[in-house]
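Quick one: this structure, given as structure tokens, is what I'll be asking you about.
Apart from one protein chain that is not included, each protein chain of the complex appears where it belongs.
What follows is chain A.
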Amino acid sequence: MPPTPTHCPYCALQCGMFVDAEAMITPREDVPANAGGALCQKGWTAGELLSAPDRVTAPLMRAHRDAPFERVSWEAALDRITAEVGRVQDRHGRDAVAVFGGGGLTNEKAYQLGKFARVALRTANIDYNGRFCMSSAAAAQNRAFGLDRGLPVPVTDVPEAGAILLAGGNVAETMPPFVRHLAAQRERGGRLIVVDPRETPTARLADLHLQLTPGTDLALANGLLHLAMTEGLIDEAYLARRVSGLEAVRTVVNAYWPERVERITGVPVPRLREAVRLLGTAARALILTARGAEQHATGTDTVTAFVNLALGLGLPGRPGSGFGCLTGQGNGQGGREHGQKADQLPGYRRIDDPAARRHVARVWGVRPEDLPGPGLSAAELLGALGTEDGPRALLVFGSNPVVSAPDSARVEKRLDALEFLAVADFVPSETAMRADVVLPTAQWAEETGTVTNLEGRVLLRRAARPRPAGVRDDLEIIAALAERLKAPGRFSTEPSEVFEELRAASAGGIADYSGITYERIVAETGVFWPCPGEGHPGTPRVFLDRFATPDGRARMVPVEHRGPVERPCADYPLHLTTGRVLAHYQSGAQTRRVRALVDAVPEAFVELHPDLAGRLGVDDGATVRVTSRRGSAVAKVRVCATIRRDTVFMPFHWAGAARANLLTNPALDPISRMPEFKVCAVRVDAVDQDRGTGSRG
């Protein structure tokens, strides 16, 4: 059997790869994202996931949370879930059963999960971990452009940009093959500007690094727009023709003169000027944000400030130029388009829009009035679990919130307060281990389905290997539960059939997939949405003619810097920021099971500036306790001069005592409901009895 062409299970770049019968991986040459056959270590070793030693291969169940798990039949597990759902809904109402999905699920599964929640459970409460990823960028792009697609142009346009500003993204570690596009850009004389509190490997590639104070990205962006205005770099003709709202934004950014912005952000004025000059004089330029700028209680406004800058410079809607968000999870883009968000129906439709409800209800064969309304967003949903008015039972698919949600000790308490928890996963994740029932699921290379990568390009992942005996895929699980719950309509277990239904449900919506077929995806190496008909070529570059707003004009929205919710104080004098390392992914539930990746980075750590380490009297390798208002985490020190003196960094991939999310602030953005992962106030103390002596080497 020849190796199967498919895509990587990890990040939103969705590198093309072949998987053979032995799960050996080789890169594909034909996928633009990793053209030239690039893969990072996670991609190369992804095959090992398929045979993770502790893989779950039979349903696990227990009578109560203190009892040990027992292997049970699928019938027994599904019957138990059905019975618990019925009992909880009878007693507490339909919304008392909630669903929590994931940005790694294929479009088909995300769609089916949303339909299952609305049609089979008839609960309003479904949301997903993508709320923790791109929701701020999504809200800001919808507000400005009327449409939210990660990148406005294909990655093959990246090398054409004369200047790129990347705010809060560390692609050299989070999606290494993307760096090749940046390298090609720089070979052609293009310039790269990186905004990050840390001098990351990505920042080291940059021509200009703006090493700002955590939580001040919005002030920085407003300051850059101020400079663009006073230095005559604004595109007045473009603004007059294509944009509304300039005057209100001008009056707000007038208060962000360079010296004030320098005092807020710590970024020297000459660097601000240089950044604006590079962006404003390039023939083509891209402004990109990622989680560093987005994961704040002011995330939507922060992204809006960068969108305003892009609009002021006349970038969006021009070939090779624009504003974009580097999505994070494998299907971070598609996962938010087809109905697993609390406020949305397939096709990026609003669930409170009567026309959208009528359309989707018709496809689903139900009455519009039977569809529930908007439910709780992810962090609010997790926070309400087991409370008087909150959900009493939860079904989790493709997510590990015990590690990935903010203030995760509280999440554990909420999960434990549930009357019933079922988790579908392929490994015994930290969240699965708190469940009543664990359903073993298939993985990326064992099932077929589409994903939409950071470009908005819809790709086909294909089953390359049989799944282990005893394992079912999510579509089968959802169909079996829907049948037991006597749901109306059809719940196919065939991905291509589900995709056909998704096409119909998305038709006429913002994210219109109706012209996309599996055959076209294969023939065209992916199809860009929106694609409203089979004769439509897809949309590699958005907004060339008009923006997706009612009047076709982009909207500038004035936004003010408010700063982080927690500022350093006497008790918690430092900023904590969190992020990823190259060898690991998200909650680590996958990558912590791959030997080479564990060897590369075996455990969590805390980055400290040498001056701070000196003040604390700790050396490289010493153990420290990091404490915020929510709790403490313990990890080893890495001393490095690449971080600000007032900031410490922890990666968030580990469970247990080194869990960064024990510390993070669950304060939410008022629009996107994004938690403030990227900055909180902490103190760092040496842990005396366990001083590292370098013995680990």
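We take it that a residue touches a chain if its C-beta (ideal position, glycine included) is under 8 Å from a C-beta of that chain, and two chains touch if they have at least 3 such contacts; residues count from 1.
In this text, contacts and distances are computed from a predicted model.
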item: Omitted chain (choose from "Fumarate hydratase", "Membrane protein", "Assimilatory nitrate reductase electron transfer subunit" or "ABC transporter permease") - UniProt protein name; value: "Assimilatory nitrate reductase electron transfer subunit"
item: Contacting the left-out chain in the complete assembly, out of A:Leu39, A:Ile81, A:Ala140 or A:Ile516; value: A:Leu39
item: Hidden-chain contact residue, picked from the options A:Ser51, A:Ser73 or A:Thr251; value: A:Thr251
item: Among A:Gly93, A:Pro270, A:Gly373 or A:Gly552, residue touching the chain not depicted; value: A:Pro270
item: Candidate in contact with the missing chain, chosen from A:Pro3, A:Pro32 or A:Pro201; value: A:Pro201
item: Hidden partner interface residues of chain A, rising order; value: 27, 36-41, 44, 172-173, 176-180, 183, 199, 201, 204-205, 213, 229-232, 247-248, 250-251, 254-255, 257, 259-260, 262-263, 265-270, 560, 568, 582-583, 596, 599-600, 610-611, 614-615, 641-642, 645-646
